[in-house]
Structure formats: C-alpha cells, structure tokens
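The complex is shown incomplete by one protein chain, all other protein chains being positioned as in the whole.
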Amino acid sequence: MTDKSATASIFIRRESDARSYCRGFDTVFTSASGSYLKDAGGREYIDFLAGCSSLNYGHNDPDMKAALIEHIAGDGIAHGLDLHTDTKSGFLTAFDEHILAPRGMDHKVMFTGPTGANAVEAAMKIARKVTGRNDIIAFTNGFHGVTMGALAATGNGYHRGGASAPLNGVMRLPFDGYMEGLDSAAYLEAVLKDASSGVDAPAAIMLETVQGEGGLNAASADFIRRVAALAKEHGALLIIDDIQAGCGRTGSFFSFDEMGVMPDIVTMAKSVSGFGLPMALVLVRPEYDVFGPAEHNGTFRGNTHAFVTARVAIEKFWADERFQSELVEKTTLIHTRLSELADLVPGSAMKGRGLMQGVDVGSGDLASAICARAFENGLVIETSGSEGQVVKVLAPLTTSKETFTKGFDILMDAARAVIGEMADTKIAAE
Amino acid sequence: MTDKSATASIFIRRESDARSYCRGFDTVFTSASGSYLKDAGGREYIDFLAGCSSLNYGHNDPDMKAALIEHIAGDGIAHGLDLHTDTKSGFLTAFDEHILAPRGMDHKVMFTGPTGANAVEAAMKIARKVTGRNDIIAFTNGFHGVTMGALAATGNGYHRGGASAPLNGVMRLPFDGYMEGLDSAAYLEAVLKDASSGVDAPAAIMLETVQGEGGLNAASADFIRRVAALAKEHGALLIIDDIQAGCGRTGSFFSFDEMGVMPDIVTMAKSVSGFGLPMALVLVRPEYDVFGPAEHNGTFRGNTHAFVTARVAIEKFWADERFQSELVEKTTLIHTRLSELADLVPGSAMKGRGLMQGVDVGSGDLASAICARAFENGLVIETSGSEGQVVKVLAPLTTSKETFTKGFDILMDAARAVIGEMADTKIAAE
Amino acid sequence: MTDKSATASIFIRRESDARSYCRGFDTVFTSASGSYLKDAGGREYIDFLAGCSSLNYGHNDPDMKAALIEHIAGDGIAHGLDLHTDTKSGFLTAFDEHILAPRGMDHKVMFTGPTGANAVEAAMKIARKVTGRNDIIAFTNGFHGVTMGALAATGNGYHRGGASAPLNGVMRLPFDGYMEGLDSAAYLEAVLKDASSGVDAPAAIMLETVQGEGGLNAASADFIRRVAALAKEHGALLIIDDIQAGCGRTGSFFSFDEMGVMPDIVTMAKSVSGFGLPMALVLVRPEYDVFGPAEHNGTFRGNTHAFVTARVAIEKFWADERFQSELVEKTTLIHTRLSELADLVPGSAMKGRGLMQGVDVGSGDLASAICARAFENGLVIETSGSEGQVVKVLAPLTTSKETFTKGFDILMDAARAVIGEMADTKIAAE
Partner (left out) sequence: MTDKSATASIFIRRESDARSYCRGFDTVFTSASGSYLKDAGGREYIDFLAGCSSLNYGHNDPDMKAALIEHIAGDGIAHGLDLHTDTKSGFLTAFDEHILAPRGMDHKVMFTGPTGANAVEAAMKIARKVTGRNDIIAFTNGFHGVTMGALAATGNGYHRGGASAPLNGVMRLPFDGYMEGLDSAAYLEAVLKDASSGVDAPAAIMLETVQGEGGLNAASADFIRRVAALAKEHGALLIIDDIQAGCGRTGSFFSFDEMGVMPDIVTMAKSVSGFGLPMALVLVRPEYDVFGPAEHNGTFRGNTHAFVTARVAIEKFWADERFQSELVEKTTLIHTRLSELADLVPGSAMKGRGLMQGVDVGSGDLASAICARAFENGLVIETSGSEGQVVKVLAPLTTSKETFTKGFDILMDAARAVIGEMADTKIAAE
C-alpha cells in the first residue's frame, strides 16, 4: 500500500529506534471504537491487546467521549497542575463513593505524574520515608516500569540492561510458583526471620498479584496473604502494583479484592482514566501519607481530561454489580477458548486469571509466529513472559461474546496454520 | 463561600497531603481560556503561572480545541501505545518541517512516558549506554524531576530528601554565575582535565539554559558554549533539558537557539503538546539513538490526543516568524514592568530571560507574601528559587499587552501593599 | 585481682566501645605457646578459638619464632611496600612448590592489604573488571568482612547495619541446605537461566565452603560443583573465600581440595602467615590477573615479617603428607567429643567439618552460657551463627590429643553444669 509506506517513512526517518509495538503491527491506525481498531487502509482489527490493559472499557466509550467533548467545548480546565478543579473533585467523589468506601478503604489518593512508573517511584519513596529502610523486596518476573527507581524492581533483563548502570535498593525473591518444590512464601519468611540472611529488613514488599509482563503468573490468594502477614510482622509496607491487573482486569476492580488482604499502598495507572488517557495514582493508608506538599511532584500530576473520563468510567461500570458479574462469564469464555489453544500445543500451560489469561506455548518463536499470523488475519494480540512464550489475551473487558468468538477463531486458525507449517517444515527436513 | 468549602472537603478528606499548588491558590477552578482562569464562584484570574510553562499558548487555544474535539468526535485513536497512527505522523511531519529541518537537526524523536521526568530518565540512560560511563554532571540549583534517576540530578534538597535513599550517579558542579569570583566553566574544565580530581569522566553534562525552578538563573551563551566544547572534548554527551525553557519560553523555540551549540540530546515536555496535555519527548542525535525496541518503554509513551494539539501548535505558531517576533516585544514589556518591582525592593535583582523572568526580592517570605496578595486581587503567580525568593512570571506567551498590563498592575499593587505593611509593622515595632 | 583491674582501666577509658572479644574473655593476656594462653595473673587457658582460625599452627611455633627473631636481629626488611625482597621470594617459592604446583594451579598471587576484607575487596573488583558486570552473588549467612565492598556480601545484619548506608552490588541467594525442601543450587540455576528473574548476570559467585561465622554451615561437594559449573556456564568467576576455612582448617590446605573444582579466585588471610601476623593474599588465574600496577594497592601489602613465618609454616607443615594425615584423626576426635555435647542437648545438631566443627545448641543464650562457664574453667571457646547458637571449636590444628581431651572435658563439664542449673531453675519455677 503506497499510502501506508509514505506515511510510515516519517516514523522510520524521525522516530527513535526505541519504538516497538509498531514493528509487530505494521500499519497506520486511524480510528477505533469499542473492541475494534481501524487502519489508514480502512481495515478493521479486533483488539485483544487493549493498550496493554489501558483500554479496559474499549476504545472511545460513547459516554466518556461525550463527557470529554462537553468538557473541552466548554473550556474546561485542560491542565491544572494540582490545583483544585471541579473535575478532580468529580473523580475523587466517584472513586470514594463507588470504590474506596464500599471496601472500607480509608486510603488517601495521590496523583503522581500520569504514568505507572511514576506511581511506582512514589510508592517506593513513601515506603522508604515511612520506614527509614532502604530495600524494597520485589519478585522474579515482576514488571514495574523503566525509570531508575522502578526499574530496580523490574525483573526483565532487557529492560534492566537499558539502565547501563547498577540498579540498587531492591532485593529479589522468588514469586509464587517460581520453582517446582520451592515454597516461595516460606523462603521469604526464612530470610526475613534470619538476622544473618543478608536480606535486610525491607521498607516494603511489592508485587503484582498477576504478573502481566512477566508471563501471566498468578499468585494464589494464600501466597498474597502470607506475604501480607510477613510484611506486617516485619514492619514493612505491602505495595500491590495493580497497574495492569487492576480496574477489573482480573474480574474485580482491584485484583486483590476478596483475597483478604489490604495493601498499605496500591499503585494504579493504565485503565484508571477509562479512556486510555495518561493518569496514575497511588492509594496510601492515611498514616503513611507522609509526603509534604510537592515533595513528590510533577507538571502533569493532575491530568484533568483524564479525571473527566475516569469519573464516567467509575460511575458507569462500578456503581453497581452488573459489569463485574459479566466478567465472570467472560472469564469462563476466555478460559474455554484458550484451553483449545493449549490442547493444540503439546506441553503448553494455561496462565493468568480473569480477563488476563494466556497460554504458555513453550517457545517465544512459536508464540510470536502465532500472533503475527493472527494480525495478518485481523487480530491484534501480543506475547508476554521472559522469552515471550505466552500468547496473552488482554481484550477490552467490554468485548462482546460475538467479538470474543471472532477473535478466538482468528487466533485458533493462526495457531493451527503456524503449527501445521512447522510440522511440514519438519517433515521436509527429515 | 459555602460551595467552595463543600467541594474542597473531598480534597482534604481524600487527596494526599502531597498536593501543593492548591494550597496557595485555594479555590476550585472550573474553566479557562487564553490567559484567564475562572473558579467555581465565577471569579476570573489572570494566569502568570501557565501550568509552570505548560500552557505557553494559553488555555484552550481555539484551533487546538477544535482539532481535538474533531479527533475525539471522529473516534480517533485515544490510546495507541507506540503504534503508528495518523496523528503521530501528523505531529512528526510538522515537527520535522517547522522545527528540526530548519535548524539542520537530524535528531531522532523518542516518545517517552509523557512526563518531563521520564524524558530526563531516558536521556540519562541513553548517555550511559552510549558512553559506558556512569556519572552525569548536573549543576547547582538544577531541576530535572523527582523519579529516582532524575532526582539524582535535581538540586533541591526538599525534593531530594523525599527519596529517603541515596541518589547516585550524578556529580554536582557550579552553574554559571553561582558564586561571585568563580568561573564555573573554568572549574568544570579543571576537574575534567585533572585525572585525579575525583570527578570521573562523565556520560553526559546536563543542564537547563535557564533554571526555572532553581531561581531563573540564566546561563550565558558563552558558558553554554564552553560546556558544550568540554563535553565534546571529554567524550560526554551534552543534554539540554528544555522542558521548562523550551517551546518559545525564552523567545525562541529552543532556549539554545542562536547560542551556537547543538545538544546531543534535548528533553522536552510541558508545552510541547500546546494544550497542557501530558506529552514528553527526547531528541537524540541519530548516532546516539541506541535503545533497542521498547528497551525504554511505557504505556502512555504516545499520547495521541497530545499529538493532535501539538501538531496544531507547531503549525499555528512556528510555521513562520510572526509569533517569535512578538515575543521580543513581550520580553521587553516584562523586563520593564519587573524592573519597576525591582526598583521597589532594595537589594533585589532581575532574573531570567525572555518570557521567564522574575525578581529576586531577597527573601522567600516577601516573595510569598507578594504572590499571596496578588492572588487575592486576581493574579495567579508563583515564586521559585532555593528559598522561594524569586517572584516569577511565566505567563502564556500569547498573553496580550493589555492582559500583561493588568497583571503587572495587580502585581505592583500587591508588592506596594505588602512592602508598605511591612514598613508599618517595622515602624510600630520601633 | 587488683592488677588486672588497674590495667584494664586503660581499655575502658581509652579503647573504643567497638572492642569485643575482651568482653567475653575478661582478663589481660600476656603470653601464649602452642594451644595455651596465659594471663597477667599467671593463669593458663586452653585455646579453642585460635584467633578465629588465625593460629592454625598454635601460638609462637618455635621454628617460626626462631626464623622471625633471626630476621629481625639481622636487620631484615620490616616494611617493604611491594618491593622485591628475599623474604617475599622465599614465601612465593615455598608456596609455589608445596601448595600451587602440586595442585596444578597456575594462579598468580596478589598481596593485598593484610586483612581478609581487603582480599575480598580485591577479588570482587577483579571479577567486575574481568566481566564488566556489577553484581556479585553471595549467600545467606556468608561472612566476608566489614569494609563497604565486602560488607555488601556479608549476611550478618548487625554488621550490615554498621554501614548506615545501602550496601550495593551483591545479590543474595540461599546457601546449601538453607531451607528444608529447597534445592539451593537448582534455585540458583533457575534465576540465572531466566532472563527475567531480576537476578542480573553476575560478575562472580562468591562463597565459603564452610561458613565459619555464619554457623559452621558446610556446603556439600556436590553443591560447590554445581555452583562452579553454573558460574562457568554463565560467564561468572568463582570466588572461594578460604580465609577462615583454608590453611588446613577443614583437613586439607584448601577447603575445596578434593571437591573437583578449581576456583578462579581464592581469598586467603588469617592463618596464612602461620604466626598470627597480618597477611592476606588473592590467588587469581593468570588470565584474570587484570589489575595494572598498583591499581589495587595499599601500604602494608607486603608484610615482610609475615612472609618469613609463612614460608616456615608452608615448609614445616605442608611439604609432605604427615601433618595433613594427623588432621584426619583429630577430625574424628573432635566429632566424637562434640557428639557427646550434642547428645546432652535435645534438638541440637552437629555442624561443620574437619577442624571447624561445632554444635548448634538451639539458642544463643545457652551457647553463650556454656562458653562463659568454660572460660571460668580455663577454656577459651566462642559461639557462631546468626543467633550465636553454635558452640564452635576452632582449636589450633597442632593441638595434641591430650590437650584436646582436657579442653573437651572442660567444655562438657561446663555444658553439664549450665544445663543442670537451667533444669534446677526450671524446677524451682514450677
């Protein structure tokens, strides 16, 4: 397509080689609605990536869209630093009423710079300030961002290497289920109890309940509870990084709902604005809300447009149980269809939970080939895991049953085709 | 005002104590246009803060507004990760044509997470990766953000203290004019030449040409050129952090235009979207564009809405010389009116250049009292500097002569009133 | 005793509170010979501490003593920086002939500052220089010294706390047998293979084969071999810290002899001078001997007096098999007698191997009470382990069977007395 190439050339000529997703999904996207993306050539794609879980309510939700247009048209504040605005008030009120209060959470809401990494940086700093300790315990295969503080907690070696400098202040422990035969919580307990283990008393223990980038490793509620108890026992804060797994992704607003734990700090970003707009926040128990005015600051720490859509998202999807109850069904649907994929690939394993499930197909090459083929056939879907070995479904939570079915059909066709070709190649080689 | 209090209570109850500007400007803002903010009570304020230089083209510029509404109404992409989109292409093309190409800059554009701190983090990582060295030289009173990597380069002790952990990887040198009798560039040269100085060969030398947060300290072109030459001689990259001083703030698009230097890396944020939307970028010479795909990544690294407004901003204000030539006049106006303020305060000093000027009134208490009084009278204006001793004017660049005059009149009245009261108090005390 | 008190007062008045052993063994020692110490009051003590394994050949060995006196009397060099001296030549020749050559070791000998910590610091720096990597993998309960580089590798929380600063550059993994059910080598393998584990590719893996300070934890030969293989596979150096376990302490000159591994680097100190004089060295494979002249230096890096006695020690004890074969017998004797102690304390466990054995009596208070009682009865013996829960025997290797018997008799009497009193106290309390 000539048009595409012409347009694309500006990216090649001027955009940094750090660009990434555009390489696997090599077209120019122009519009999107619900679970569908459209490119410059008019082609439609089903979106099983959802901005890496930033579009849990789909693209351009009509209610959020209307509210945002009304706000802009009425000269609503676009940039407000951390001034009081009616839009921030609107968001806080809705978040208080529908999310925090029902859970008995008295956490304060801190608006950091509107990226997940920034929320993580703030959380780590808070934990250090509260405890006077330095080390944060993070886990194998965790992902928390790539700024220097957050990157120290991130497990991925490729991203870590980008620092080109030592990453300090984090002690690494094995995540739940990391190694056959290893009780990860028992090991954590052992090193914390042992005054000579070399694992210093930590400022915080920080984890994702489901490691989205790390390969959809889902911790058990039991593990989370034991970690929470150990944090408390050893004077450390419990930080749950719910940036990818939060906002309904696992089937409830917080990924730790109904686990019987209450984190001291929760980090949120991605889908919190509802509309894909940059927004991040840190929930922190009031007794640990220790930053002085602007001690952790940032120019965009209140993205007012995001407050508008975030309020609508909360009011529309979380004011009652309807939305959440639909997620149960969809979880089953996803599990069923991914099981078909798993059945297709010997040695594969189901991963994740809720609406962040996937299949570990055993090799990054295979997972990547399946996703590439699916894209050719109109499905945007990505891999995750240390070797990219997991085919990961992160569709909008609002995806209809029909669209799910279409998407999974494309995925299964792609998988069958790729596996078939691989078998042919193997036979030919013999 | 009862309404205000009722609304405000949600902030006190739920927003973190880290909130800051809302303390000095204690009202609830609801709309804004051009150089004016309006609050819930219908009161108008002239804005001499401009989102800390994030609103260089004023609030809700009608052309950007129209383009953004059109984009949203048409289901344009809201969140696109770093996929190719028509809006990103539009921005890059405009930025290439009107900003980079005319200056002969072949820099690549890297879209980092949409905060200045994130751009700085990326810049520091690039410099370390390119050189294999660890230390970044930063300067007294510099401000580069509060995430752990950037915070190491930030001079402000209050922000540094928020880390509650050592901040490594930065060597601190004196900024231009830091101390009477000290030739800061000569000192930099001495420690770099001396193999035993304890200042290791740096990965980069990073500076603002005008230190916005640090007190409107403006480096001379000569200083910048000597620093650039030393960076080159010693194999270090030159990073100019143009987050606050860029986008026309000093009178030209880049604050280093016409200084005879070409930075290896430029960081931009704040006004780059034109509309106050979160957006940040790193300009990097192609030979130093060393990150692999997603090696430095982030969910919001392409804020598509911001691309829409940023393109309009470039096309509207920087396609020809008209806008820039207006800035010359405004610079003079600002200087003239601030000189009146300086004349009022014995021992005060003019600071800054272009449209980021201010007056060092010698004490943080005095500066703060003047700004508080101005706010009472309908002017939003802030202080800067290590003790908050500088009254800083950061009005939208698009502010009309009339509005400037009104604003400065309020400021002068406030200054006279505060100084008068202080004199009265002093007399009474005698 | 009046004399003792008078003399002791200078220590209380002028010596830093950091002093330590003198608190448990509160007398003033004046002379020593073989396995016996004598105090100012003329009382003799059997020494089961041996300068923490610095006196493996006993106090004032007559042959070393004679050689040293002859050297001093003849105006032999006392301080020679790292100049060539006849005494250094003598030591190197003996060490080459009797230690390195017979084992096929082509390692270079680096004389660092004469402390174990300094040898460890040098070893860590070498590994980083060779590999260009930063992290050293060290193990739970390891002890490697208290200078900042070495302390990062030390596990003990009390010592780590003394830094009052973060200790960077070390990743902590579980030692062999650290936790029931955990295959420590398999875990090490897992994190090294996993590109997303957050355990970066290490510069070195450093360990003691028997953790002397950490509680006499003895690694199996199988564990050491697997660690060695993993180090090789992952491009990391293998550092064996043989400071406490070397020089015959485990029954052979190196503690890893006959384990089927060849470390890239070995650190030695403590008994290497033979006479208790400060001396340390680093053995490094020639291809990793990467320091330039004086790149790691130190004023006392060649303690000439120590070279004199170290040469005699090598020639006297290691020129043939006799000494080593005696150690087999002594190992058995120690094991037998310590088993009696273990039988006495329910739940206790035998620890260590060779002539660094002990009994974990389950509580630091009990271990400490036993050692205190033993001292009253003329035996110097210490505890080790994270809670000081291990009664540790580190007698001179040259201790005669008779003296061992006397010493163990005192120890058993002390243990019986302490346990008896505890039982009485318990009965009385009931």
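Letters A, B and C mark the chains in the order given here, with residues in each chain numbered from 1 onward.
Everything below uses one rule, namely that contacts are C-beta pairs under 8 Å (C-beta built on N, C-alpha and C of every residue); 3 or more make two chains touch, one makes a residue touch a chain.
None of the values given here were measured: they were computed from a predicted structure.
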Contact with the hidden chain (one of C:Asp63, C:Asp257, C:Asp289 or C:Glu326): C:Asp289
Option touching the unshown chain, where C:Lys129, C:Lys316 or C:Lys406 are the choices: C:Lys129
Positions on subunit B where the hidden chain makes contact: 134-135, 138-142, 153-158, 160, 166-172, 174, 178-179, 181-183, 186-187, 190-191, 194-201, 214-215, 385-387
Residue numbers in subunit C that touch the chain omitted from display: 7-8, 10-11, 13-23, 25-33, 37, 40, 49, 51-52, 54-55, 59-60, 65, 68-69, 72-86, 88-89, 92-93, 95-96, 100, 108-111, 113-118, 121, 124-125, 128-129, 132, 134, 145-150, 152, 158-159, 161-165, 168-169, 269-270, 275-278, 282, 284, 289-300, 303-305
Subunit A, residues in touch with the chain not shown (by the definition above): 165-166
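To be clear about the criterion, only the chains that are shown with their structure count from here on.
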Centroid distance [mean C-alpha coordinates] between subunit C and subunit B, Å: 58
Length of the line joining the C-alpha centres of subunit A and subunit B, rounded to whole Å: 30
For subunit A, residues contacting two or more additional chains: 134, 158, 168-169
